[in-house]
Each structure stands twice: as structure tokens, then as C-alpha cells.
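Can you read through this structure? Questions will come right after.
All protein chains but one are shown at their positions in the complex.
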Amino acid sequence: MQPLPSDLEAVKSLYKEKYGFSDAEDYVFKARKGLDERGVAEISHLKNEAPWLREYRLKALHVFAKKRMPNWGGDLSAIDFNNVYYYIRPSERSEDNWEDVPEYIKNTFDRLGIPEAEKKGLLGGVGAQYESEVVYHSLQEQWTKQGVLFLDPDSALRDHADLFRRWFGKVIPVADNKFAALNSAVFSGGSFIYVPPGVKVTVPLQAYFRINAKNMGQFERTLIIADRGSDVHYVEGCTAPVYSSDSLHSAVVELVALEGAHIRYTTIQNWSNNVYNLVTKRALAHAGAFVEWVDCNLGSKVTMKYPSVYMVGAGARAEILSLAFAADGQHQDAGGKVVHAAPDTRSTIVSKSISKGRGKTTYRGLVKVERGAERAKSHVQCDALLLDPESVSETFPYIENEEDRATLTHEATVSKVGEDQLFYLMSRGLPQVHAMNLIVRGFAESIVKEMPMEYAVEMNRLIEIQMEGAVG
Amino acid sequence: MAMDNTFEIRDLRVSVEGKEILKGVSLTIRKGEIHALMGPNGSGKSTLSMALMGHPLYSVTNGTALYKGLDVLGLPPDERARQGLFLAFQYPQTIPGLTVSSFLRMAVSARRGLLVRANGDARPDGPRRPGQDLLPVKEFLRELKEKMAALKLDSSFMSRHLNDGFSGGEKKRVEILQMALLNPEFAILDETDSGLDIDALKVVAEGVNRLTGPNMGVLLITHYQRLLDYIKPHVVHVLMDGRIVRTGGPELARELEAQGYEGFRPSADGGEATHATPA
Partner (left out) sequence: MDRHEIEAWMDRRREPEWLRRLRLEAFEAYERTPLPALQEEEWRRTDARRIPLGRVVLNGFRDGALHEEHTSGHPAGVAAYLESGPRRTGAWMETAYSKRGLILTDMELALREHADLMRPHLEGSALSLERDKFAALHAAVWHGGWFLRVPEGERIEQPIWVRSWLPRSHRFAGPRTLIVAERRSRVIVIEERESEPGADAAFHCPGVEIVCGESAEVVVVTIDRRGDDVWDVSHERARVGASASLTWIVLHLGTLARKTFLETSLEGAGAEARMVGLSLLDGVRQSDVVSTFHHGAPRTRGDIVFGGVSRDRGRSVYRGRIVVPRHARGTDSHLTHRVLLMSPDARAESIPILEIEANDVKCKHAASQGAIDPDQLFYLMSRGLPRVEAERTLALAFVEDLIGRAPAGWVQERLRERVAERFNR
């Protein structure tokens, strides 16, 4: 079989047309580049924050300075922390009426099709973040009446300070890793969600993240608390313009699922190929709770992200579905972590990764069973598909077991597209490129099918764009 | 009363993961009798067999199963087996790495009191030289080959791993082979006919017929009448929703075949199950 032509430019221009445009900068506030105590204090000051949070940020800055860069995973050597804008405020405040959002930002999101789904009533609430701040936020009345909160962190700190402070930083401490410390120092924007006991939010809440400026750093912070027996599905998407110099995205996402609660967190990451995407995501699952991460990484230059679930209550469940697609120049270092710290906990990790051209995908995962997590069960399945002779795949699963009554299984495969499959499809008249497309979609299907219809359609389209270089 | 000749189940209630499956089952089997237990899927047939053999997931909440004046429900499964109770499993376990012959030699030795001390205690977990407490190998092999031939099992099965890669029919024949070697006093055959084609069914049925006799009582659990064409029961019970709703002679099986199980469902006001005394 001939290797398929790989055309980086074709993919880039497609992305550029669809997501990669940029707006002229007309900001209320743009901090100078670089990172120091003054800059951090300034962010806190601009946000009118309480002293405790200001102290928290400054402490985090020191931890960040002390922590070493990870010596594993993606190549981060080109990141210059002094060449990043850590805070840009595009507008005065977050609006709850779409019409009040500044015109040029509105245009951006209109072009990306963001408010469409909300208008159609497919979403329970929408948040839109542009650079460092949330510019628009809304939640349908049906849910506000039942006590659901869906806010940006600044508003949450202002109106629900106790609730926010009780959980903030409890799942991911400042010193967890260098990038969690960075986020803790300069975070801005993101989502705060609280779902009261027993409330089941039946339509997804969506947040959309947009980087516009060159050399921008986006550091949103998301905290979701699902109280006893409640249910919520959160979806996030992200894009950025294509620039020749790099941007940095480093979010921290903390989830707390109290007894019997269910959280599903879906990410469709489609940053442009000049974004370093270094994100820490972790959930606590209490007794009988169920946390699902559906994590799709198609964009970015380097992604390092391993959503995790700590099952701290008996009978808790975790499911991590990870889909990664790396084309030329991309490295998707993704995976998941599950920690079984209570009896009768169950987890599943399914990872599908596709490498095209000189793209590199890495699955990195951890299954840890602590002593006393009797009858814990875990299964991990990782499959990697290599489309071209120069494509690279790595699999690093760690399995640590302290409990003899646990059952752990892991399986991984790496292969190219099956010649028999390809031949079969072509024998039905499909040209090779289309056959290839179908096979890749089929490979990703088990994860894509877990998404709500609109997102599944979007995902398939993104996969097609990633494949486009091959089709062109 | 000659207690040694009966296996008497009284008001047995069994729960699985907190859900009551058997809601008071009573039945008495005498040596020399073959009882068929029929019932639709989910009626509790397999629960009865697992509970009688002592599977830890099946918790007995009430009742007794008396045998030789002893309530076997209080015994660990291995002790029940050594006392002469046998279960042919519906889904026999596959154990790679364990050959059929070394497994059977150990099981036969246990049944014959060689693996355990006279007082019934298992030997302590200490050094045991290979073959120390086992039936002499020659004697065992002679017996094994003879029984295998009777069940039309090729002698190559001896050195294969237990049920590893066996067909459905082979697994069931190996279950009956175990029954032949362990020579039980009461045997429960759980859906021994399921998954068998007609030839395999005949071989298995012939094997069972050869083994049964005045010294063995049999409880034949089955979903279909088909097996009863080859093994003639003396008594037929119908189990529905965890209770025996009818007991009768062999004609009851034919009645079932003709009408299906629905007609046997107890009425909503909780009609009592009838307990016929076997002839």
C-alpha cells in the first residue's frame, strides 16, 4: 500500500478558514508579558479579590517557581514563560444577554456557531470565555429555579464565597504539579457549577473557550460540585487563531461528585497547532458516585492531560474515554488516572489514538488500587492506529496494586490500518482516501458515540478535517 | 428412620446479593430415585443447585438440607463433596495449567479420604510431597481410562488442561466423568443437557443411566423435556418464582411440554404449592 500523502498546509488552511481567524485587539486591560508578584497581585486587585485568595495566588507563584518542569511527556523546552500574556480583559463584565456582548466578540462566537445550540434549546446553559474573562453566561430559568448555579469564578466568589471556598483547591492542591501551581497563581475565567441534591440537569451545560491574542496564556479554572444524587453533564470546546508563535493554555478542573451523584465532563479540544495545552483535571467520587471524562484531543501543538478520578467512597465508579488524534507537528500525550481508595469501586479507561504523518500520540495512564479497596475492578483498553510510516505511538500504562482482592486487566494494541479492511471497502467501490476515512471514524466510534448527537457530528467533522491532508 | 437413604430439603430460602430467589423449597429424594426439577429461566433452578453445593455468593436465610442426619448447609463445599454430594455444573470452570488427570486424581483421593485426616480436617498448610496422599497412580489411571472409554472420551483428554478449549459437549462429558469417578450418593445435574447436540446428549444420558442405581439419588435440573426422553425420572417438580408449584409423575413433564409453564403460575392470591408424595 502506498503511504497516503500528508499535507500539513492543507490541514492548516482548513483550520484557519473554520476556526483560525483572529480579531483586532481592542481590550479593556492587557497586562504586560511575563510573570512576577506584581503581575499576580494586579490580577487579584483587578478582580477585587479577598485577601485569602490574593495570598493563595502569591503562594502558588512561589510553588510554580520552585517546581521543576516535567522531565517526561511532551517537549516543553520551547515554552518561554516570559513571553506570555498572563491576563487580558476583553470587556468590562460578563453579560447574561447575548446582545450586550461586544460586537467583535459576538461575531467571533457567531462564526463559531456557539449561541446556535442554546437558541435551539439543546443546552441548559452556556458560558463563553474570550482571552482571560468570561464574556457571556446564561442558565435557563428551569435550572436557576431548582437552585443550580452556573457562573464564572469571579461571580461565584462574589455571591457564593463560602461554597466556592469550601471546595476550591481541595481536589487539586497548588503543589500538585508545576502547571497546576501556575494556574493557581494566575487563573481567570472558567466555570463554577453547583447542582443541589437530587437535581438532574437533563441537558448539557456548555462552555466555550477562545484564545484570540498572540502569545496569550489562558488559565481558566473550573469547579463543579454535584451534590448528593444529582446529575450534570458539562461540555467544553476550545479553538484559537493560527499564529507562528506559541500560546499557552493551562487549566485546572476540579470535580466533586458527592454520594450517588453523576458527572459527565466532555471536552472537545481543538486548539490551533501553536498552543501548548497543559491541563490538570481531577475528580473526587464519593460513595456510589459516577464520574465520566470524555476527553477528545485533536488540536494543540503539545497536549499533556490525564483526567483522573479518585474513588474515595464505596461503590464509586469511573469511566475515562480518551480520543487523541495527532497530525504532523503534534504530540498528544493523553490518558487517564484512576485511584481506587474504597471497596467495590469500578473503573474503565478506553483510549483510542490516531497518529498521522509525523504525528505522535502517547497513552499515559495509571491504575492504582490502595489497600482495603476490596473487590475493586478495573479494565484498561488502549488502541493506537498508525496511518503513515513516520507516525509514532507510545503506550505507558502503570498498574500499581496493593489489594489482593482486586481484579485488574489491561490490554493495548498498536497497528496500522488493516489491509483487509481497506481492501474490503475499496472492493465496494470506495476510493482509498474515503475508505481510510471510514476506517478511522470506525476506530473512533466507540468514543464518539458516547457524545450527544450534535457533538458527535462535530467530532466526526473534526476528524475529517484532521484527515483532510490525506484526502487532498 | 433410615436417614442415610434420604436427602431432605426443608423450607429452603436463598438470597443472592440481598434478593430472595428461593422462597421456601422442600423436597425429599431417596436413594434409587431420579427427580426432575423443571422451570422457566429465572425460576431459581440454578440457585438451588449452587446453594446445595455451598457457593459463597448464595446465602441461605432459612431451611435445612438433611443428609446422613447432618445439615449439609453448615458445611464447606469440599466437605459436602467428600460426604457424597455431587453437582454437575451448568457452566464448568476452565482452569488453564491444570490437567484433567491431576485434578481428578486429587478429587478422587479427597473423596476416598486420602487427602484429609480421619477426623475430617484438611491437612495443615505444610509441606506435602507430590503424590504423598494420593491414590497410587497406576490404580487411578486404570480406573480413569475405563470410565473415559465408557463416556467416549479420548484418552488424550487426560493430559489436557481442565475445560480449556473444550467444546460444550466435551465439558459436560467431563462433568459426568467426574461423577463416575467420585461415585456420589446424591447428584445434582444442573442443565446437563444445555448446549448439547443430539449425539452428545445420548452419550451423556447413557452415562448418567449407567451410574444411577439403588445407591444413588439424582436431582435432574432441566429446562426442556428433551433430556427426559433419555433419562426416566420417577418424580417431576415444577419450580416457579422460587417455589415448587407442582409435583407429579413423569406425565407432568409431558403436560408441561404441551402447555408451557404459564399455566403453572400460581394465582395472584398466592395459591399454595402442592406437595405430592412420590410413589
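Chains here go by letter, A and B, matching the order in which they are written, and residues are numbered from 1 within each.
Here is the rule we use: contacts are C-beta pairs under 8 Å (C-beta built on N, C-alpha and C of every residue); 3 or more make two chains touch, one makes a residue touch a chain.
Here the structure is a predicted model, which is why all the values come from computation and not from measurement.
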| query | Which one, B:Arg13, B:Arg30 or B:His55, makes contact with the chain that was left out? | reply | B:His55
| message | If I consider the whole complex, including the chain that's not displayed, which of A:Ala60, A:Ala384 or A:Met467 touches that chain? | response | A:Ala384
| field | Residue of B:Glu8, B:Asp78, B:Glu206 or B:Asp241 in touch with the missing chain, whole complex considered | value | B:Asp78
| task | From the listed residues B:Val14, B:Leu135 or B:Leu182, report the one that touches the chain absent from this view. | result | B:Leu182
| Out of A:Thr108, A:Ser393, A:Asn437 or A:Gln466, which touches the unshown chain? | A:Ser393
| task | May I ask you to list the residues on chain A that touch the chain which is not drawn? | result | 71-72, 371, 384, 386-416
| For chain B, which residues lie in contact with the unshown chain of the complex? | 53-56, 76-78, 80-82, 87, 89, 92-93, 95-99, 103, 106-107, 110-111, 115-116, 122-125, 127-130, 161-162, 178, 182
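Quick note on the criterion: only the chains that are shown with their structure count from here on.
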| task | Return the distance between the CA-based centres of chain A and chain B, expressed in whole Å. | result | 55
